[in-house]
Every structure is written in structure tokens, then in C-alpha cells.
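A single protein chain has been omitted from the complex, and every remaining protein chain is retained in its original position.
Up next, subunit A:
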């Protein structure tokens, strides 16, 4: 299942985070682990270039998108390839909402719409962040993102 989806700014502050099936006391560990992973490896990485790591039996796929870094953590059937699909849809959706690569400011400006779109990607593709808990293989598909097919809420 997908264990976490996390957006952070370039300084490692969390913008959006959703944990699922991760006990509260382990979240801090994950948060700092992911942010450190990003700080160590994301410097100089091209936008949307996917990096991958595994920590124990868990897989992490992460990337950078403008000023924002995005991390997706999964295990079991959510292996690196499934997570690559997941993160592809997420980054596409965020780009669509922002109209370009997001700066931190732009990301926060569009915060509501990003939340909505993230929810609806999953609405379209399977899982919301809220319902990730239910194990289901391949939560997302790269067919098309909700943002592409749905009118924007504030337009």
C-alpha cells in the first residue's frame, strides 16, 4: 500500500503530507528521513527526474518540481514502478493546476486547488489520500490526470 505522500519546500518544510498506516510515532522519523534523502540527492536534479530508494522493505520514489519536492512511499505491490506511476500523475496534476513549475509561493497560492485536484486524480484513478489505506494495486494510472479532464474549480 501507499504509506505516505509528502510535499516539501526547498528548505525541507512540509507543505502537504498524508500518512497512511504509519503509526504517529514513526511519522517524525519518516518526515526527517525523506527530507534528508531529498537534501542529499535532489540537488542539481532536473525537474521531474525520478529518483528511487529503498529503505528496509519500503520503496520511495521522489522528485523535484520547481521549488517543491515530492515524495511517495509505498510497500508490497506499491513497488518502485507503481510508485513511479503514482508520482507521475501527482506531478502532472500539480503542474496543470499551477500552469507551470510551481514556486513555493505559487504552490501555496493554489493550495486549495491542489488539494482538490489531488483528491480528484484519485477520485478518477482510484484512491484518495484519505482512502489510500485500502490496499489496492496501482492506485493511479498515467492515462490522464483529473486536472486534464475536469474544469478547474475556481475558473
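As a convention for this text, a residue touches a chain if its C-beta (ideal position, glycine included) is under 8 Å from a C-beta of that chain, and two chains touch if they have at least 3 such contacts; residues count from 1.
Definition applied: contacts and distances are computed from a predicted model.
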**Item:** Complex member absent from the view - protein name from UniProt, among "Histidine-containing phosphotransfer protein", "CIB1 protein", "Coatomer subunit gamma" or "WD repeat containing, antisense to TP73"
**Value:** "Coatomer subunit gamma"
**Complete:** Of A:16, A:39 or A:101, the residue that touches the missing chain is A:16
**Asked** In the complete complex, which positions of subunit A touch the hidden chain?
**Response** 14-18, 41, 49-54, 61, 77, 79-81, 84-85, 103-105, 108-109, 111-112, 115-116, 119-120, 123-128, 130-131, 134, 136-138, 141, 143, 149-155
